[in-house]
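Note that this complex is displayed minus one protein chain, with the remaining chains in position.
The first chain written gets the first letter, and so on, giving A and B; residue counts start at 1 in each chain.
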Amino acid sequence: MILHFLTQAVFWFLVILTVGSAIVVVFNKRILHSAFALLFTLCGVAGLYVFLSADFLAASQMLVYVGGILTLIIFGVFLTARMYNMSIPEQTHQRFLALLPVLGLGGIIFYVLNSAEWHLITPMVAPTTENLGKMLLTTYLVPFEVASMLLLAALIGAIRLARPRKEDHDD
Amino acid sequence: MNYDYNLSAIAVPLILAAGSVLVLLTDVLLGKKAKDSAYQTTLTILALAGVFCFTRWGTGGSAFFGQVYTDGFTSFFNLAFLTVGFLVVLNSPNYLIRNGIDHGEYYMLILLALLGMTFMASAGDLLIFFLGLETMSICLYVLAGFHKSRAKSNESSLKYLLLGAFFTGFLLYGMALVYGQVGSTNLAEISNYLAEAANPLGGYMGIGLALLLIGLTFKMAVVPFHFWSPDVYDGAPTPVTAFMSTAPKAAAFAAALRIFYHPGIELGIPWENVLWVLAVLTMTVGNFAALAQTSVKRMLAYSSITHAGYLLVGFLASNELGASGMLFYLFMYGFMNVGAFTIAYLVNRRGKGNYNLSDFAQLGTKSPMLAALMSIFMLSLTGIPPLAGFFGKLYIFSAAVQEGYVWLVVIAVLNSAISVFYYLRVMVMMYMREGEDLADLEKAPTVAITAVICGLAILIFGLFPSPLLDLARASIIALL
Partner (left out) sequence: MIISLNHYLVLGAFLFCIGVAGVLTRKNAIIILASVELMLNAVNLTFIAFARHWGDATGQIFVFFSMVVAAAEVAVGLAIIVVLFRHKESINIDEVNLLKW
């Protein structure tokens, strides 16, 4: 009973953490605050992955998103915002007009999700890492290799663009 | 036949993958001495892949546990992508050298974008389709911004990336909901589900497929998700624009046919109505916007939206003739658009560099050959017989009439009639206008050769459309 209560408490904590910080990301006007709020969203989502017995992906989430993507984003904020004035409030345009399609979309999705029956989730299963590893090298071998080409393209492309230009001249 | 670890099933993408690394290596090792080594290597690789694709035409079945299909449909689209890739690469050096951006990475990214497209056309699983699409998109984001020193190119690239990533979210959400309903991401199992379910669009499926369609229509530049394309096409380097406006569009339609083309499965009236409205909007909005343009590059960008609308008509008809008409049209559209963009680029060099229509003045007397080729492209885009563009439209529209979409075809034909105005404006300018003193055309052999190949292909397939149509039809039958 206590275990059940604890599980519930942790779940709702994670939900509030995720949604709350996501709202900060989007509606806070200070860019650096947004970037740091993203950290909490990503961690909250990783926690929810554990609830869904996706242990391997929870670890990947921490490594790829928190360790990689978030670092890149914060790096970008520091690189582009003027270093001495980190908290420039940024203008937003017709916020209420832009929210209309969001509300429409949200309404449709909520309607559909709620009109389907409520599936109960069965208890935990064993760790998934071994299973995933096997699948990546059998059924999903080709996607695995395509992903490697995708990363190669991103790597070369990013280097080509970000490299300071010496040799280029204008039209 | 189901070979699982069958490397020959993915021969074309394998050649492209190995080739992209080879191009990078030759550029690093030989690039200093022989400036065009990367260029020549790329052309060789594309030709090799084309020969492979042609001699080992798909015979059906799938490989790698149902991840890729090895049927005629795959081979047909591979050939189309490789052709466009070859033509674009062929005329690129002129632009790249002139603007000081002749880096080997350009060719490598084109090869990798083609690799992504081949996987989109051969996808047997939503996962491989998604990865192919993203490989293609990431290469295109970089290619659009390849002219780093021009702010316009940067902006085009940023706009493409932000919106592309945004719509990837929708696409992926659609896939998640489809997976939630079906319990599998395999396309064969999804179509089994659609065939057996009492209410195919019930549960999460309807909104899942709708979100998937939104993601795809973004890549096709279908109204209302077209707003990125004129700016992005305008800002990107011209050879890249020629590439972006043809091959990815073909890849997106190929994937749409793979996912949604299930003859015998009725997705229901709402689905048809949505496609109907999308087709009408796309044709009309693209057309009227193209009318207002003074820049030839922007005019071609808007007109490519219109052409996506015509293709949607075939997609809606979704019978054998309509689908094979789409394949025919997509193949020919590659020649028409690449040809038109290359000539626009060459002619642009006479003027101030903003692709003004007046740069075309007196082209008919100064360079009759180029003017004749441009006329072929314009007439074919309009759909005048006996050019290839006419037959593409004919097949698509007659398929739609067969399925009872008479009003849709009436609107499509009216739109074609409107498009005469802006396509012929280019010809009027070439043959009937006195221009102020414009510089002579420079000699650009590779660009001229590209235009000649495109023009010949349009003439030949216009006069003898049936072999290609038969091939397209066989590919569509293989899809079933």
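Assume a contact is a pair of C-beta atoms (placed from the backbone, for glycine too) under 8 Å apart; a residue touches a chain by one contact, two chains touch by 3 or more.
Just so you know, these numbers come straight off a predicted model, no measurement behind them.
Chemist: For the full complex, which residue in B:L14, B:L30, B:L43 or B:L158 touches the chain that was left out?
Modeler: B:L158
Chemist: So one chain is hidden, and I want to know which residue out of B:Y39, B:F130 or B:Y345 touches that hidden chain in the complete assembly.
Modeler: Answer from the full complex: B:F130 touches the omitted chain.
Chemist: Would you indicate which residue among B:M117, B:I138 or B:M205 is in contact with the undisplayed chain?
Modeler: B:I138
Chemist: Identify the residues of chain A touching the omitted chain, counting contacts across the whole complex.
Modeler: 7-8, 11, 15, 18-19, 22-23, 25-26, 31, 34-35, 38, 41-42, 45, 48-49, 51-54, 56-57, 60-61, 64-65, 68-69, 72-73, 75-77, 79-80, 90-93, 95, 98-99, 101-102, 105-106, 109-110, 113-114, 116, 118-122, 125, 128, 131-132, 135-136, 140, 143, 147, 150-151, 153-155, 157-159, 161-162
Chemist: When the complex is taken as a whole, what residues of chain B touch the one chain not shown?
Modeler: Where chain B meets the chain not shown: residues 126-127, 130-131, 134, 138, 141-142, 145, 148, 151-152, 154-159, 161-163, 165-166, 168-169, 172-173, 175-177, 179-180, 183-185, 227-228, 231, 234-235.
FYI, only the chains that are shown with their structure count from here on.
Chemist: Flag every residue of chain B that touches chain A in the complex, lowest number first.
Modeler: For chain B paired with chain A, touching residues are 5, 10, 17, 20-21, 24, 64-65, 67-68, 98-101, 103, 105, 108-109, 112-113, 115-116, 119, 125, 127-128, 131-132, 134-135, 138-139, 141-142, 145-150, 157, 203-204, 206-207, 353.
Chemist: Tell me, which parts of chain A touch chain B in their complex?
Modeler: 108-109, 112-113, 116, 138-143, 145-147, 149-150, 152-154, 156-158, 160-161, 165, 167-171
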